[in-house]
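Missing here: one protein chain of the complex. Every other protein chain is in place.
Letters A, B, C, D and E mark the chains in the order given here, with residues in each chain numbered from 1 onward.
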Amino acid sequence: MKLVVINPNSTQSMTDKILESARAAAADGVVVEGRTAHGAPASIEGHYDEVMAAAHLLREVQQAEAEAADAIVVACFDDPAIGACREIATGPVIGICEAGIKAASMIATSFSIVTTLPRSVPVIEELVRRYGLDHQCRKVRSAAIPVLALEEPGSNARQLVRDEILRAIEEDNCEAVVLGCAGMSDLTEWLSVETGIPVIDGVTVATKFAEALVGAGLKTSKIGAYAKPNSK
Amino acid sequence: MKLVVINPNSTQSMTDKILESARAAAADGVVVEGRTAHGAPASIEGHYDEVMAAAHLLREVQQAEAEAADAIVVACFDDPAIGACREIATGPVIGICEAGIKAASMIATSFSIVTTLPRSVPVIEELVRRYGLDHQCRKVRSAAIPVLALEEPGSNARQLVRDEILRAIEEDNCEAVVLGCAGMSDLTEWLSVETGIPVIDGVTVATKFAEALVGAGLKTSKIGAYAKPNSK
Amino acid sequence: MKLVVINPNSTQSMTDKILESARAAAADGVVVEGRTAHGAPASIEGHYDEVMAAAHLLREVQQAEAEAADAIVVACFDDPAIGACREIATGPVIGICEAGIKAASMIATSFSIVTTLPRSVPVIEELVRRYGLDHQCRKVRSAAIPVLALEEPGSNARQLVRDEILRAIEEDNCEAVVLGCAGMSDLTEWLSVETGIPVIDGVTVATKFAEALVGAGLKTSKIGAYAKPNSK
Amino acid sequence: MKLVVINPNSTQSMTDKILESARAAAADGVVVEGRTAHGAPASIEGHYDEVMAAAHLLREVQQAEAEAADAIVVACFDDPAIGACREIATGPVIGICEAGIKAASMIATSFSIVTTLPRSVPVIEELVRRYGLDHQCRKVRSAAIPVLALEEPGSNARQLVRDEILRAIEEDNCEAVVLGCAGMSDLTEWLSVETGIPVIDGVTVATKFAEALVGAGLKTSKIGAYAKPNSK
Amino acid sequence: MKLVVINPNSTQSMTDKILESARAAAADGVVVEGRTAHGAPASIEGHYDEVMAAAHLLREVQQAEAEAADAIVVACFDDPAIGACREIATGPVIGICEAGIKAASMIATSFSIVTTLPRSVPVIEELVRRYGLDHQCRKVRSAAIPVLALEEPGSNARQLVRDEILRAIEEDNCEAVVLGCAGMSDLTEWLSVETGIPVIDGVTVATKFAEALVGAGLKTSKIGAYAKPNSK
Partner (left out) sequence: MKLVVINPNSTQSMTDKILESARAAAADGVVVEGRTAHGAPASIEGHYDEVMAAAHLLREVQQAEAEAADAIVVACFDDPAIGACREIATGPVIGICEAGIKAASMIATSFSIVTTLPRSVPVIEELVRRYGLDHQCRKVRSAAIPVLALEEPGSNARQLVRDEILRAIEEDNCEAVVLGCAGMSDLTEWLSVETGIPVIDGVTVATKFAEALVGAGLKTSKIGAYAKPNSK
């Protein structure tokens, strides 16, 4: 099985990190390839960045499709352009927000999300509501760090994320925490140990869910909204 | 006041039609300009087209912003990239789906929507739910016509739309119908007469709502999710 | 175009203030007339007052209808008797709560409401839910002032409203604030300046939305719940 | 215990019928008195009638309060002015829609409602949603009869109601039916026998729920929205 | 009329207390019998306990059915196995959570719930949502006491419950409080006096609602999900 994990922003170090997480999670025999949406913004912080990344992301999806990828993971917590990716792809396409919160809902009655910037909070709140899990989501929280701070060696970003998780435990009574940015992927284990709560990394879970759907023989439905784009 | 109405697809005849509707609706003293998202798909029929149009749409929003537009209407019923447009724009940005259904909810207790292709139905259903009006929306219906059929002289598209509205009245007990495509804009009056139900054209209503918000002194909030995009 | 703005309580100074706001907002060529629901309570603070005002309000709607008003604004944030007004009226009828929150939802991803007395909070919460915007409403807040304190020169009511808006910004992370009482209409500009957040006055917005619907050629649907009352 | 059942319309024969149902349902020792909202419309068919009845209804509530009624039933399926009644009353106030559907939800997983005129359907749909039971309500149906047809000896109204219930069973897969008009109260037993489904009369159930709340020592909460009206 | 009140745990002192509340509430002529689910856990604190109690509870329901009980109250706030009880029983079966919150919603616009252990909070939140009353429930709170602490003479459990109610009033702006455990039944009056808010005991209210439904001639619907279990 071939799985393509696409970082929809153009920061290579994030792609590397994401790919590492995906490969660590992948089952034996699953070939995981990482792709960077070259030309996209360096990070996705809001709706505008999402749009400016989307066409580049789709190009990578088309490339993955051309290379017969069995499944695709879109590794940005805003789940950008997921519907469009699903129209192009034959196999399943999984966004890390959808994967993260659906996984959380299978191991806990409630969860909070910790993301980077405050401006992403309403974006994620809308996603959670769209996926139907707002009744299990205690709160979407921001650690008040830019996405790229997660890439800077020596920044205190990881401490800020940990502190926000501890506040989530204290104030939200949540039973799990979902990391609200692909760039936090490498912190998952450390954060789990530091906080004592299940900490869920969307990249890891999306990788496994992609494997799961492929393993179950499922492909994206092509009889409705996710049919191949109409030619003009 | 200067209002820019953007057709997010690249079909000039649709822009002309949309502009005509917007100008017919605009108050005296409102300058309405029409823009075409050159480079976008010829029509927006699903998520993929939406993404492929979005960056071109944003370019037009930026241009409008540079020209000090007071408000912007995005004239496609999928309300593509509205959040991103709002991040860029200073003034209000109105999508025709949001405008159409919010207008409907002010003059009727329920409405149905008639769009073009079946594949757009789930896209619009999700929009309606996102805007919180699913409890007033009886049904999203498709007239089973491609968007561009509305541009072909002599096609039976208008008859199919009318017939679908008549079915909506009969089967849904709706009190108003919202036209689910900017390309139906020129049919509004004819359809109202033919069907005897309030028929709501999103282009017209979005034009008026844009004027209304500007007239009320309101601009897009810049303290949260719609703040200017972060520079990288 | 003729727009009638009805104050459903019997306090003339409120009518004057409301009329001033509406006239300031109205487009050239729109004749705005103000009406007071003589016989109604001096202020509407809860369900009982709402009922005691409603028949007087309807009498003014009927009068407006007799005088061929093109649209009607009901200037109380509880949106009293809106359904009944719509049954009587030919043109659109807009309540200031519905107008205020729907406007807010077009320029911000979330908003809070600041009203007068605590007892109005649940009334407004129910309205917001009825209009389907509870997912965008962060909180309904009370400044803990009686409605008529807003009419007393020298009262500290405006300071209390401002302070509550500042708390909303701090605690709710809202992106806009809707003023939850028609009597706050004259404070809008001052509050916007003081708080730096879009402050939305329902009277102003309802006036503009009424113009918008009339300008779009829309009237209240008469084929369902808003049909003329049955004669007995 | 003293229970006052108020017919919010002015048709005495409906009051008599309602009172008969309430008395038949009441426990030994409960004194049930019937009141007619003289001055109100002869029937309540829509929002306007509701408003025109409301002040007359409140006058009867005040009278009941003056006579130390322990509880009040408002016998119209639109639950008119319930919030206002609760502000005035010390004891519980029960509307027959709320009572009917909450009873239905205790004996069945789903129910449909059969009311009189089509125009009341959206009014009741909104009520059901307000009470939070839309997920258990299969459909609100109309038997297409004016309210007062239920008062005419020899009309075929009862047959039409029965036929609509049979359609509800067939088409909705509902497990119970709630009668959507106080004027159907006397048909309950006959309809149950004819249709073989639990048929719920709001008047009967509201009477019993009023007894229940009084028996449980509960009164209307006076610390929030249902506090006594503010004096002006 | 014969009413059987079943304590689904095996603690006899709780049954005694519950029975006392039910008998105090019951109307003249209603025979109330108490049953203990011998073999069940000593208290129900979470999903596991609920399951381990359920079959024992059903055995008591069957026994009650064999003895021609007219109605059944299940006296645990998790409303365990209510659907199953309704399949077996001919008459109405009422759980105390459903009864408590539906009663609260008839006398107040909002309520909070105070239960025993934190682990029961999500269980009750899900119940409240299932019953459709999440929009009226301000918060589900825990007094942080094990269920059986309520049975220990001299424990400070009642003080802790009172303090939590006072916090609910202060922080939640709720208009009523529902006691979230059958074992708090005997504290109702004391808590009402101490806190000045309507305090609702599910046992009392369920007893009265059971009487009410029987008095209204209603039985559990047998044409759908609550039909008698299929024989195998």
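Keep this in mind: a residue touches a chain if its C-beta (ideal position, glycine included) is under 8 Å from a C-beta of that chain, and two chains touch if they have at least 3 such contacts.
Everything quoted here is computed from the prediction, not taken from an experiment.
Novice: For the chain that is not shown, enumerate the shown chains it touches in the whole assembly.
Specialist: Touch partners of the hidden chain, whole complex considered, are A, B, D, E.
Novice: With the missing chain put back, one of B:Lys2, B:Arg23, B:Arg129 or B:Lys219 would touch it. Which one?
Specialist: The single option touching the absent chain is B:Arg129.
Novice: Could you tell which one of A:Leu19, A:Leu58, A:Ile165 or A:Leu213 touches the chain left off the display?
Specialist: From the options A:Leu19, A:Leu58, A:Ile165 or A:Leu213, the contact with the absent chain belongs to A:Leu213.
Novice: Based on the whole complex, identify which of E:Ala68, E:Ala144 or E:Ala227 touches the chain you can't see.
Specialist: In the complete complex, the chain left out is touched by residue E:Ala227.
Novice: For the chain that got dropped from the picture, name the residues of chain D it touches.
Specialist: Its contact residues with the unshown chain are 109-110, 135, 173, 175.
Novice: Residues on chain E that touch the omitted chain in the whole complex?
Specialist: Residues of chain E in touch with the missing chain: 41-43, 45-52, 54-55, 58, 81, 83-84, 86-88, 117-119, 121-123, 126, 129-130, 146, 148, 224-227, 229-230, 232.
Novice: Applying the definition given at the start, please give the residues of chain A touching the unseen chain.
Specialist: 25, 27-29, 83, 86, 92, 94, 98, 102-103, 105-110, 131-136, 169, 173-176, 189, 196-198, 200-201, 204-205, 207-209, 211-213, 215-221, 223-226
Heads up, the rule we're going with is that only the chains that are shown with their structure count from here on.
Novice: Since chain B and chain C are copies that touch, just let me know if over half of their interface numbering is common to both, same, or not, different.
Specialist: same
Novice: Provide the C-alpha centroid distance between chain B and chain C, rounded to the nearest whole angstrom.
Specialist: Computed value for the inter-centroid distance: 27 Å.
Novice: Determine the centre-to-centre distance between chain C and chain E, using the mean Cα coordinates as centres, and give it in whole Å.
Specialist: Here chain C and chain E have centroids separated by 42 Å.
Novice: What is the distance, in whole Å, between the centres of chain C and chain D, each centre taken as the mean of its C-alpha atoms?
Specialist: 31
Novice: Which residues belonging to chain A are in contact with no fewer than two other chains?
Specialist: 118, 121-122, 126, 129
Novice: Linking chains that touch, what shape results: line, ring, star, complete or other?
Specialist: If you draw each chain as a dot and join those that touch, the picture is no line, ring, star or complete graph.
Novice: Can you identify all of the chain pairs that touch?
Specialist: Touching chain pairs, listed by label, are A-B, A-C, A-E, B-C, B-D, C-D, C-E, D-E.
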